[in-house]
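The structure appears below as structure tokens.
Omission of a single protein chain aside, the complex is shown with its protein chains in their original locations.
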Amino acid sequence: MEFPFQFDHTQPLSFGGLLPQQRSFDDSQVVILPVPVDRTTSYVGGTRNGPHDILQASSHMELWDEEMRADVHGVGIFTLPEMELPFGEMGALVDEIERVAYEVIGRDKFLVALGGEHSITPPLVSAAARRHATLSVLQIDAHADMRDSYLGTPHSHACAMRRSLEYAKITQVGIRILSTDEAQIMPQLNTSVFYDWDMRRDPHWIDKVVETLNANVYITIDVDGMDPSIMPATGTPEPGGLSWAEITALLRATAEQRRVVSADVVELSPIPGMVAPSFLCARLIYKLLTYRFAADPRAKRL
Amino acid sequence: MEFPFQFDHTQPLSFGGLLPQQRSFDDSQVVILPVPVDRTTSYVGGTRNGPHDILQASSHMELWDEEMRADVHGVGIFTLPEMELPFGEMGALVDEIERVAYEVIGRDKFLVALGGEHSITPPLVSAAARRHATLSVLQIDAHADMRDSYLGTPHSHACAMRRSLEYAKITQVGIRILSTDEAQIMPQLNTSVFYDWDMRRDPHWIDKVVETLNANVYITIDVDGMDPSIMPATGTPEPGGLSWAEITALLRATAEQRRVVSADVVELSPIPGMVAPSFLCARLIYKLLTYRFAADPRAKRL
Amino acid sequence: MEFPFQFDHTQPLSFGGLLPQQRSFDDSQVVILPVPVDRTTSYVGGTRNGPHDILQASSHMELWDEEMRADVHGVGIFTLPEMELPFGEMGALVDEIERVAYEVIGRDKFLVALGGEHSITPPLVSAAARRHATLSVLQIDAHADMRDSYLGTPHSHACAMRRSLEYAKITQVGIRILSTDEAQIMPQLNTSVFYDWDMRRDPHWIDKVVETLNANVYITIDVDGMDPSIMPATGTPEPGGLSWAEITALLRATAEQRRVVSADVVELSPIPGMVAPSFLCARLIYKLLTYRFAADPRAKRL
Amino acid sequence: MEFPFQFDHTQPLSFGGLLPQQRSFDDSQVVILPVPVDRTTSYVGGTRNGPHDILQASSHMELWDEEMRADVHGVGIFTLPEMELPFGEMGALVDEIERVAYEVIGRDKFLVALGGEHSITPPLVSAAARRHATLSVLQIDAHADMRDSYLGTPHSHACAMRRSLEYAKITQVGIRILSTDEAQIMPQLNTSVFYDWDMRRDPHWIDKVVETLNANVYITIDVDGMDPSIMPATGTPEPGGLSWAEITALLRATAEQRRVVSADVVELSPIPGMVAPSFLCARLIYKLLTYRFAADPRAKRL
Amino acid sequence: MEFPFQFDHTQPLSFGGLLPQQRSFDDSQVVILPVPVDRTTSYVGGTRNGPHDILQASSHMELWDEEMRADVHGVGIFTLPEMELPFGEMGALVDEIERVAYEVIGRDKFLVALGGEHSITPPLVSAAARRHATLSVLQIDAHADMRDSYLGTPHSHACAMRRSLEYAKITQVGIRILSTDEAQIMPQLNTSVFYDWDMRRDPHWIDKVVETLNANVYITIDVDGMDPSIMPATGTPEPGGLSWAEITALLRATAEQRRVVSADVVELSPIPGMVAPSFLCARLIYKLLTYRFAADPRAKRL
Partner (left out) sequence: MEFPFQFDHTQPLSFGGLLPQQRSFDDSQVVILPVPVDRTTSYVGGTRNGPHDILQASSHMELWDEEMRADVHGVGIFTLPEMELPFGEMGALVDEIERVAYEVIGRDKFLVALGGEHSITPPLVSAAARRHATLSVLQIDAHADMRDSYLGTPHSHACAMRRSLEYAKITQVGIRILSTDEAQIMPQLNTSVFYDWDMRRDPHWIDKVVETLNANVYITIDVDGMDPSIMPATGTPEPGGLSWAEITALLRATAEQRRVVSADVVELSPIPGMVAPSFLCARLIYKLLTYRFAADPRAKRL
């Protein structure tokens, strides 16, 4: 933004806030796309505020990552404003998300979409699959989201991964809840499932997850995949789930052994007055960017 | 509910709680219908919790009304459980609300619907108009809700009264906000409008409102028609609006000079930890019932 | 409090905080007694936090009152710590409150008790009546609290004023809700009742209230007597009620035309994160002290 | 509930919501009894809302349990409305709970009581002991609750297990806090105690807990027995305590090796705006039912 | 903002959101400057979030004003991002605000500053006084803020108007609280004071306020000048104060009879989960802009 005078200002709704190195869209490797879709979530409302709160929290992050000994923001992180979403037919909305996502991914940017509810994922996966052959999806989630339709619509968050299956095979991690119908249909679907309690009994589960993935990977993180102790701010906070140590180890292993091409973080439904869950999402995204781009020549290392 | 043993229990989600005189559906004059539709509201979410919180609050009300010196609960107040709402096409939802509403109104019950968002009103008005000729609608609201479509759908809460116009003429009270498009179209619609600041300057506004009404009246109360000081718990809490004294005086005058046949209370979006707005809605509904049925032979008077 | 070194410190739980003129119990005209009884309140809990939050808020008040052009704190305001309350028999609790209250009132202090629920009032009135002949009670309240017993006990907050009637006649102001049983019994009780809607229609209601009072007056303020717009933080926030202008005018007229000997403020149930209701209670008490002691030689006037 | 027309509706305050298979009281194996007693809790109030919030959360649960590969709801889960509780003498309240509990347990139902505070447990244990000889109690709790009386009453939550000892021996798990008086008396009581930090050092603690139990087991879960990271919504949230993995493993081992006959979940004090703790309680209860009834012929298995 | 593809997006932190007519800084008549200073406020924190929440709320406003029958946004409303504020010496901060404010006011823009605490007002008044001779300040406030220093600094919010007096005479409206020291010094200062209770007794107070003002007027609105019933979200919410009808009438009279050159709205301290106060501030600012620019040729009228 330019002004006819010197003006030191913040950038509150840009990922990372006022980054020391600011880059244009064209010169950025990473593009953040806020997609505050919120209409079929069934319990506690509020995912429409998710992208906003993640961005606001992100401006309070430090940029150095001691684990990887790198500061990757120099690769360019460009934050788009929130998509203006039509409220009518869900089909038109899905098409528009797909179009915009492909505009970004088709330019070989690393797209990170911020939900909003999980129903935004299928068009994002579709756009990634259009650009990248042999795509796998890594889904971190408490629920399978494999219903074929839910409460009368095929576009519900409860069907998000069933729709995504139309574009790529899926590896599901942290699953701990199914409907009885899903339990019956799951064995016939093109997925690899790592149930929460199986993971707890297998110290090598991360390696096994990565083995199931193709060369190119899209990561979708439904925040309820994490333990409600660190992530209470979601619609159906199922007990159990991934700890911070587990989810970061999984992301690191995936980023080091496969080529992550895009990601989304969905279903954050902020609790007024409590910033920890939004801050965790911001940090988690930056962790993923760090794992993904620590070796990039534009990253800073010591 | 019957049990194979004596069991003293509460009725937390029935209007008025454990009423001294409990009556069956058939023997009740009043039927409460919770319709927690919540999907096109644009700002702060949460109207889906409105009916639940109003009912919960209502069980803490006293039943005597000193203003009318009557306790009307003896006319029979029967509370239906929440409608199970399909999530898909809005059209199917609207049709189902109309069908259920007519099942009640067609049996000559006084139906009080609890929203949910304002988009539930058109089918309720439609059902009332099917049963009662020469119907007027009395709308208490901050917004005209007269857009022809909004964000791609004709069923948005922002279009609720434009849709209702298809079934009855409308008198609008407390209006203080229009879109620029609405401002242009309003003079051509079949409505009488009482703007908030005009009301403040005219001590006889209540009489004038009643004069515009037909013999049979449907009352729709968007809670944002009231002053945010007493009603902060709604999506777009516009400053200004009706006080408690004003809204109760208007309801009393209407009930005494016209035949009120049905009503709804919509757009309550409860603030966690704050019961006053839900309690006000419960009391407001009971006030309306008292004005309407104080002269009923089954009401108790001293 | 004394320390073996200089120590500038606050007094967060003393009324008014760190008053410029601090006085001992013996040298103080006013004594504040916190009585956080909270066990029979039926709806939203939390009156046990009322005294604490009023005191905390009071330390942020300015001490000058421009209406009376006086700063009365010099008469001495001594704040006792919270009573340690036995949890067993309600009868023992009532007796202990009466004993402590008389220790204060019997020394000719102006006692202000902070509740806690309304069930603390009868022993306070008893103590005042022991010391002051021809006592009247001025009750500001939404409810009559005239049940003879409630849910099995005669000591419920719903019976508070019925119990108090055993010690003094009562003038009730702001009443807008009765149970049907109360409506029947009220005409036979030794009370003067000013219903909320009658007050609204009579510009001289304050004079008429004062006329009903004896020479010595005990004032009990159930905070739900005030309009929920300024006092949402109470268990059953009935719409309607006294505005700030009305309640302060009533207190001033009473203090100027009668001798107020003691008071209580009860049923504040703080809403976490919202200080306005607690602040209002603190200011209301200081207003009452100002009206009562503005002419005292130890008050400062300009 | 029956209506004179077709009416698709929810069942918001029934455990599990609108279950696919709904059964009558007589035909149900499991009976849920809400007992919202809330009067002697000493710190943060609100346990009276516990049963309501657990039931509301439960309607958002999936019914399939992948760990046990079963959906047990077909055994019949019948939810009673909330008990109407007298507010007077605690003794009468305790007697009434005992009577109602025995009406259920005496019919060989599996009773799950929802508190409310821990003081409801002694009459529940009494009823279970009347029906089932050689009963043990498994208590999950942060506190011993072994005071003989507290603040003047023997019925306080702080005495709940001391009272329960009069009907059965007790195994206490997760204890991490005692009063100094309790520390002195504990060795002389008929209990087995597993302190929190001892459990952390002994990988076989679950087996040892089960070994202490008789053939028939009553389980009482004070939610503060769990780690505040997953259960902040309680009066005195002591750091430490059982994780989700630990408490479910303990319940499973107990259900598989002993005959669990009844249970309660108490001391949930919901935090407005935060559903995770209530959801956890709902899931925990359904986990217990699944462990208990997975082998029942009416459960569904794949 | 420009993108290499079509992208329909919102503008969440611009006043009014995605305005139909968007204008550049140079082409805008109105400039919004967020100044989230928050460091000397003494009670409830959080004014740093004020500007953010006002802007977020403003995007949900309708733009038509029926009272003035105008939509003024066409004059151009340009929103600057939040100032980056140094945290060290208060003096440097004050200087920087003055410099930036003059960059805007000196270009003959109508500057609206969003606080933050009241300590931002003196440099804003200074900048306005540099540009506009014979400037008056209209202060709406509960407190005089006329201390010469407070807790060791002359830059505290409690001194804001004493500092502003160095640049212009001041008319104070809604004052209801003074410190005893202020009460003594006030008569000697260059101010006109309209105390809250005097206003209540004088139906012509608005005319009298306007009479005290010079040709050019700077308006500073400390939100605590309004009644806590509509504005609970501030540090010291004093009972009493201006209603919505009063404050809008005052702004209209001032805008019609004098030339308002700049304004600020300060001391909003948002309550998490409650949008009404932020929404009111957004509407109040738009009301002021409407009164000020309704006659501008670029405003739309019907």
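Letters A, B, C, D and E name the chains as they come in the text, with residue numbers starting at 1 for each one.
What we mean here is this: a residue touches a chain if its C-beta (ideal position, glycine included) is under 8 Å from a C-beta of that chain, and two chains touch if they have at least 3 such contacts.
All of these numbers come straight from a predicted model, not from anything done at the bench.
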item	value
Chains in view that touch the one left out, judged over the entire complex	A, C, D, E
Missing-chain contacts mapped onto chain A	60-64, 66-67, 69, 71, 227, 229-230, 244-245, 273-276, 279-280, 283-284, 300, 302
Residue numbers in chain E that touch the chain omitted from display	38-40, 42, 45-46, 48, 85-89, 92, 150-153, 156, 272
Those residues of chain C which, in the complete complex, touch the missing chain	1, 3-5, 7-13, 18, 25-26, 52, 56, 80-84, 96, 100, 103, 107, 272-273
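The criterion applied here is as follows: only the chains that are shown with their structure count from here on.
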item	value
Mutual neighbours - chains that touch chain D and chain E alike	A, B, C
Turn needed to bring chain C onto chain E - CA fit, degrees, nearest 5	120
Numbering shared by both copies at the chain D-chain B contact, with half separating same from different	same
Taking each chain's C-alpha mean as its centre, the one farthest from chain E	D
Distance between chain centroids, defined by C-alpha means - chain B, chain C (Å)	37
Inter-chain centre distance, chain C versus chain D - centres from mean C-alpha coordinates, in Å	41
Residues of chain C touching at least two other chains	42, 227, 229-230, 272-274
